[in-house]
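Removed: one protein chain of the complex. Kept in place: all other protein chains.
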Amino acid sequence: MQAEKSTRPRQVWQWADVRRRKLGMWAYTLNRVSGLGLVLYLFIHLAVLRLLAGGPAAWDNFLALVRSPLFLVLDVVLLAGLLIHGLNGIRLTITGLGIGVPAHKTWFLALMAAALILSAAGAIAIFTM
Amino acid sequence: MAIQVPIKVFRYRPGTAPHFERYQVTVPDDATVIDVIEGVWAEHDRNFMFRHACHHASCGTCAVRLNGYERLPCIVPVTEALAGRQELVVEPLRNFPLVGDLVVDVAGFFQKQAASGLVITRAAEATLSGQPFAHSELFSQAGALEERAYNRFENCIECGICISACPTMAATDKFWGPAALAGIRRATLTTGDCQEKAALLALADSEQGVWRCHSAFECTESCPQDVDPGGAIMSLRREIVGRKVKHLFGAG
Partner (left out) sequence: MAAPHVIVIGAGSTGAATAHDLALRGLRVTVLERGEIANCTTGRNHCLLHSGGRYCVKDQESAIECIDENLILRRIMPDAMELNGGLFVALNEADLAFREKFIEGCEQCHIPYREVPVKRALEMEPFLNPGLLAAVQVPDGVFEPFRFCLAFLATARHNGAVVRTYTEVTELARAGQFITGVKVLDHRTGKTQEIGADLVVNATGPWAGRIAEMGGVEVPVAPTAGVMVTVDQRLCNLVINRMDKPADGDIVVPQRLTSIIGTTSWAILDPDQIEIPKAHIEKMIQKGRELIPAIQRRVTRGVGAAARPLIRKANTDEREVSRTFECFDHQRDGVDGFVTISGGKTTTARAMAEKAADVVCAKLGQRAECATRTTPLLSYRLFYN
């Protein structure tokens, strides 16, 4: 099998183009965007942990910062991202094994509803604790 | 009754910048979009390049993106395509090398299609020896009613619509793609030969096989023939995983 001639314009970003696409494509793109977000978070997290090397003072300053409402909102975003990506991952694992494939859209809607509810519950917990 | 159809068409030649051109084409009100595309050629520009053959969704040549969606223009009525719009917008399929205007190079696609080895019927091959057909043999080729399902053309017309709709194909053209994987799935169902089946599954399990699919299911959504390549890919995965699990425990 030869590879196709690569005379076509590269359209890699098309994976993120959900215009005129169906729910499956939204799920696909949402999973990628949330995945990239979580990877970004991981690196930020590692950078933040480096503050521990600066001793208790540096860490306390940082903790004061993250208790501000803006950071609490970001916490909710993080939680939502985790839920979306994790629950979607469960759907992909199940359909990927050939189970419930025709119902993949229902799976997606149900799990995303669960993600929404859990994120809301999380938000309440975060802001009231 | 004849109607005037405004159409915006993708124009391209190698070495020039792609652009759109607008035309007005006159067609009967019950025409399909392929008639409008043909009208651009017939009424306006005999250099206009497009693909078409059967006009009833069997050859798979005419697939384009119509108003942003992958469609077979030969089975979309003009009135339906124009509903709520100022003009038709016609572009070539994505994820194929461009040749000119609406024509894309399908060679790589057909090479992948050939890999599944799927053919329509092998019934006649036994008689390639040159022996004349016995009458009874001719009629038995028509097959008993219940066996006739396999003496048929595949539902897949190899139009390339699923390739254009697939986001993975946008990132790499090495991926086997929905149509070829659906073909492989179909071939695994009909082959009686264990070795052939194992080879087909190995193909599906290869680096560019079913595991590159990321479940957007756009292929299944856009397929004009209800082939359901997305479902086929998931079924192949189940079979591959099932075999591996069995191998792990059963064959030890």
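To keep things simple, chains are lettered A and B as they appear, and every chain counts its residues starting from 1.
The criterion applied here is as follows: a contact is a pair of C-beta atoms (placed from the backbone, for glycine too) under 8 Å apart; a residue touches a chain by one contact, two chains touch by 3 or more.
Everything quoted here is computed from the prediction, not taken from an experiment.
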Problem set entry | Contact set of the excluded chain (shown chains only) | B
Seminar exercise, completed: Among the options B:3, B:75, B:199 or B:241, the absent chain makes contact with B:75
Problem set entry | Interface with the undisplayed chain - residues on chain B | 13-14, 28, 30, 32, 42, 47, 49-61, 74-75, 99-100, 103, 106-111, 113-114, 119-125, 127-128, 130, 132-133, 135, 138-139, 141-143, 145, 148, 151-155, 157, 225
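Following the convention adopted for this analysis, only the chains that are shown with their structure count from here on.
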For this session: For chain A and chain B, let me know how many angstrom lie between their CA-based centres, rounded off.
Result: 34
Exercise. For chain B, which residues count as touching chain A in their complex?
Worked result: 14, 68-69, 94-98, 105, 107-109, 111-112, 115, 167-168, 170-171, 173-174, 214-218, 220-221, 230-231, 234-235, 237-239, 241
Problem set entry | Complex contacts: residues of chain A adjacent to chain B | 1-9, 11-15, 19-22, 24-25, 27-29, 31-32, 92, 95-99, 101-102, 104
